[in-house]
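For this depiction, one protein chain was excluded, whereas all remaining protein chains were kept in their positions.
Chain lettering (A, B and C) follows the sequence in which the chains are written, and residue indices restart at 1 in each chain.
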Amino acid sequence: MALRVRIASILAGMAGCWLLDVLCRGMLRESEQRLVVLAGLYVTLAVSLNLINGIAGQFSIGHAAFYQIGAYTAGYLAFFYYGKLPLQGVPWLIAMLFLGMGTAALAGLVVGLPSLRLRGDYLAIVTLGFGEIIRIVVQAIDLTAPTGEQVGGALGMNVEPRIRIVGLVWLFALTCIAVTRNLCKSSHGLALLSIREDEIASAAMGVQVPKMKVAAFMIGSAFAGGAGVLLAHSESFISPSMFPMDLSFIVLTMVVLGGSGSITGAVIAALTLFYVPEYLRGLKAPDGTALTATGANLVGWIVAVVAAVVVVRWLAFRFRGTARQRAMGYLATAVGLLVVGRALGWILSSVPALQQAEYEVQKLRMVIFAGSLIVIMLVRPEGVLGRHEFSWDWLARVLRRQRAREAAG
Amino acid sequence: MSLLRLEKATIRFGGLVAVNEVSFEIAPGELFGLIGPNGAGKTTCFNLITGMYRPTGGRILFKDRDISGLPVAQIVRLGISRTFQNIRLFGSLTALDNVVVAAHLHRRANLIDALLGDPRSQADTERLRGEAMRYLSALDLQDVASARASDLPYGKQRRLEIARALATQPDLLLLDEPAAGMNPAEKEDLAGVVRRLRSEFGKTILLIEHDMRFVMGLCERIVVLDHGEKISEGPPDHVRNDPKVIEAYLGEAV
Amino acid sequence: MVPGAGLSLAAALDFGTLPSQVVNGVLNGAIYALIALGYTMVYGVLRLINFAHGEVYMLGAYTALFVSWAYGFRPDVPPDQLPESSLATLLVMMLASMAVCATVGVLIERFAYRPMRNQARISSLITAIGVSLLLQYGGGLFLPQNPPPTMNERVNPYRQTLELTLVGAPQQLSEAVEAARREFQAAERTFEERLKSEKDQFNLSPEGQRLRDAKFEAERRLRDAESKLNSAQVTVRVGAGRLAILVASLLLMFLLRQLVLFTPTGRAMRAVSQDFDSAALMGVNVDRIVTITFVIGSALAGAGAMMTATFLGTSITPYYGVLPGVKAFVAAVLGGIGNIPGAVLGGLLMGVAETLVIWAGYSQFADAVAFVVLIVVLLFRPGGLLGSSAVEKV
Partner (left out) sequence: MHVRRTIPAAVWAALIAGVLATGCSGSGDAQKQEQPSGGEAPKTSANVRPQPTAEGNKAEGDTLKIGIVVPINGDQKPWGDDALNGAQIALEDFNKQGGIPGKKVELVIGDSGSNTEQAKSAAEKLISDGVLGIIGDVTSSNTIQIAKSAFEKGVPVVSIGATNDDVTKQGANVFRVCYVDSFQGEVMAEFAYKDLGLRNVALLTDRKQAYSVGLSNNFRKHFEQLGGKIVGEEFYETKQTTFTGQLTNLKAKNPDGLFLSGYFPEVGPIVKSAKAAGLNVKFLGGDGWDSKEILNSGGEAIVGGFFCNHYNNKDTRPQVQHFLKRWKEKVGGEPGTTMAALGYDAMAVILDALKRCKSYDSKSLTAAIEETENFPGVTGDLTLKGQNGNPRKRALVVEVRPLPEGFVMRKAIEPKDLGQ
């Protein structure tokens, strides 16, 4: 029974990816297809970091390093060997995928070992340092192509061949999700969770803490490495500046924002955080020109958001009402936010200095991004999903409850 | 034959000798007590036996094998399990999962199986769950199996710790002040549980306790520690009348 | 450049420059140390990696810049019309940036960190990252950065370089230098004479070119003689301003230590850092102590920013604090985060390690070295150099 479900879900996953591929190719422009690919890679990164950070509880903020190691494994190997081996096209990519995962897993081993001696912030800074070391070393390696050109180092390098397959990227992301989820459902996953909860007690229950920690690091880094390989071949160009420290922070943010330990949360947060800045990039005013905001509008919105945060926090942490009352409260706050923001903007627009200062929304997009990050953490510190996971059972339960309510009412 | 033997076990932290040349033996099937005033080195003694600290001198033999200096997880595998004085449950896991973690020693699937979601691993996890449920029932916790450990009331947390320790299937069970903070009725209850652990599960038990009456009523043999040194050993009646013990306790009382 | 050309340039190690390189390292390390002090204060009390510390530092640099502009040290004023600077100017700049930083720090604590205090540590970390990004990109909207401004060097009354000769050189070498200098001056004079009759300084007649080459030849000989003299004698050159940074960080370290160890506030800080709740039960006003910690920590960032902006003269951008922030954090961890002398020790050690790697000819790896040192130290002392890696009580 269980086996049949498994085969069915594997097939469904593959069919889904194939469908996604076909749909993307049929309906999306190349630029949008690329965004779908990048989104898939971010999902992989977030879920794999979630394994290390959220599930095993090892505070790692150097995930970009493994991504970079995967990408550069593909880059260097393509530079030296592509065209010289019988492997071509997609089989080459698959081979690279496994090699990239392998090298990244080895790097994960190297980073995992300090985790045996270090905890918390100390481990965090070591992983951060590891990321910087990798970037700097890659930056210092110059290569000379057969044509005599300089490549590598800060100049970056081309990665041949260019293969961008949306379905494959998402299949990899799905595999990452599936593996992480399988692990969570098994007793091995529980052992990892117990390490997060209390390392000493965990050891006292016979959990081989060092082995499990290193395993978590290796699995998580392997998937990041695989994502790096896919990035290198999909973009067909890599340079050290594509893997800055900020990237690690963004991925970490995805994990925490979604709810540390929740795979569903990581996926949702990765998609949101990736697409929101892209969405803001394309935001237009109704007449098709670039959208601008005046200083008055801005100040109005800022005040409204701060007020809304205060109200929502009060509702979430202090208010002792029923869920229904609370939901109404949130709704009212949202409406209030709109009204207050608009009204304040209108009032403030009588101040000439504020009215004249105009900002293009494109220039504001990173500010909006950072601001919403703070707001979400203040309103919901445990992450959007907390430690909940999506499951069919949960959906069935919700639907059943809905039906029951309808039957009653 | 002794199950556990301490031979002049010693540990120093800097200048402080926390446990000084303590020796005693526990036979299989015994209910053994370890008592002493505050700071006598009882918990340190436990930490030495379970491998959390490495002894600076002496030997610790379990089933005639020197276990001093082995990693904690390996000592558990050999058959020693413990509870903690200040409860250390995996707070955000359910009671059942807490026990499953401990039962995982006896799983058959390996990590690769788990990652691939192999049916074998799933079946294995199911089996461990069943086993864990059995231990929960043994300690009367089956009703709270799906509650978060940190949400349980104090008494149940204590018992969950015992269930969890039991799930590693040890030969020797170390209980660190299991009755701390309990009222007399609860203590009576607990004493019954401890006796049952031996009779039903056949465990050898070493327990630390503060409450003299509790220990005297429960244990067959007792070792008394003071300032890291063994000052007395023997059956409850002997220990109760040992002038050194009285002095140690009275000295503390004054 | 052939592969690894950078590496092959690593010629034999030059032990003549080693003393100056060590001094350079100490002075560079002093900058890390200065910023690390603020980091370590906040971490010591709150156990929070204050990612926004670098951005507070950035705001401090901008404040100092604005104050200097208000004094008339604007970049577009010709040098001869600039006002005279003095210690008082510097002090005003420092106080202003300390005040602004303290205010910003307290605001951040009040609105972003305090609401998160009872939440998981990682959540407050993400908030800190959010604040840091907000200040960077928000600063990008309002702060002048086109082109990125630099502090006018005239603000700094201590621009001179102190030269310290550790080992003297033989007499004949300095005589040789003098002889070479006379020769060079003669050649230069001849060339200058000739230049007057030339039409264009860049399209010389053959005779002019010959004289110019002769001048360069003499100059090269002079420089050779000088470098012989230099390698025979060990001279250390120290910028006065950078010396000030070192002195300031040592002084601040001492003051902070006294504050933490011997004042009631310091005692309360230590209590709060041990345990929030118990400290509150013992009658410590935790919120007040945390606020004071942020005031001190951020003011330190402000002081550091003012000094680096003034004495180093690098361009100030909204991203000014990112790299120093990370480096200082590494220094703080290296020394044992939460430990005040540790922060200074960590900073100095990092500075020296980086400079030694540069000295050995691997300057492309200089930034990585700090992290390598950190990892190695942490593997042997998991709590940092001076930090206590407390055995967790079971």
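Note that in this section contacts are C-beta pairs under 8 Å (C-beta built on N, C-alpha and C of every residue); 3 or more make two chains touch, one makes a residue touch a chain.
Quick caveat, the model's predicted, so the values are computed rather than measured.
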- From the listed residues C:189, C:237 or C:288, report the one that touches the chain absent from this view. C:237
- Taking the entire complex into account, which one of C:137, C:329 or C:371 touches the absent chain? C:137
- Note on the structure: Per the whole complex, from A:85, A:155, A:302 or A:396 the residue touching the absent chain is A:155
- Out of A:45, A:64, A:105 or A:168, which is the one that touches the chain we can't see? A:168
- Message: If I consider the whole complex, including the chain that's not displayed, which of C:103, C:119, C:145 or C:291 touches that chain?
- Response: C:145
- Message: Looking at the full complex, which residue from C:324, C:338 or C:384 touches the chain that isn't shown here?
- Response: C:324
- Residue positions on chain A contacting the omitted chain are 3, 6-7, 10, 14, 17-18, 21, 25, 29-32, 34-35, 38, 89-91, 93-94, 139-140, 147, 149-150, 153-156, 158, 160-165, 167-168, 171, 235-237, 239-242, 244, 278, 281-282, 290, 360, 362-363, 365-366
- Residue-wise, where is chain C in contact with the chain that is not depicted? 1, 5-6, 9, 11, 14, 16-17, 20-21, 24-25, 27-28, 31, 75-76, 78-79, 137, 140, 145-150, 152-153, 161, 201-202, 209, 212-213, 216, 219-220, 223-224, 227, 230-231, 237, 239, 308, 312-315, 317, 319, 322-324, 354-355, 358-359, 361, 363-364, 366-367
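In this text, only the chains that are shown with their structure count from here on.
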- Message: Need the most distant chain from chain B, centre defined as the mean of C-alpha atoms.
- Response: C
- Identify all positions of chain C at which a residue touches two or more other chains, and write them in rising order. 394
- Item | Per-residue multi-chain contacts in chain B, two or more chains | 52, 84
- Residue ranges of chain B touching chain A (in the complex, touch as defined): 50, 52, 71-73, 76-77, 81-82, 84, 88-93, 97-98, 100-105, 107, 109, 111, 113-117, 119, 121-122, 124-125, 128, 164-165, 167-168
- Within the complex, which stretch of chain A touches chain B? 2-3, 6, 178-179, 181-183, 185-191, 193-194, 197-198, 200-209, 215, 219, 387
- Message: Taking the touch rule as given, give the residues of chain C at its contact with chain A in the complex, in rising order.
- Response: 1-6, 43, 47, 49, 112, 115-116, 119-127, 129-131, 133-134, 136-138, 140-141, 326, 329-330, 333, 337, 364-365, 367-368, 370-372, 374-375, 378-379, 382-384, 392, 394
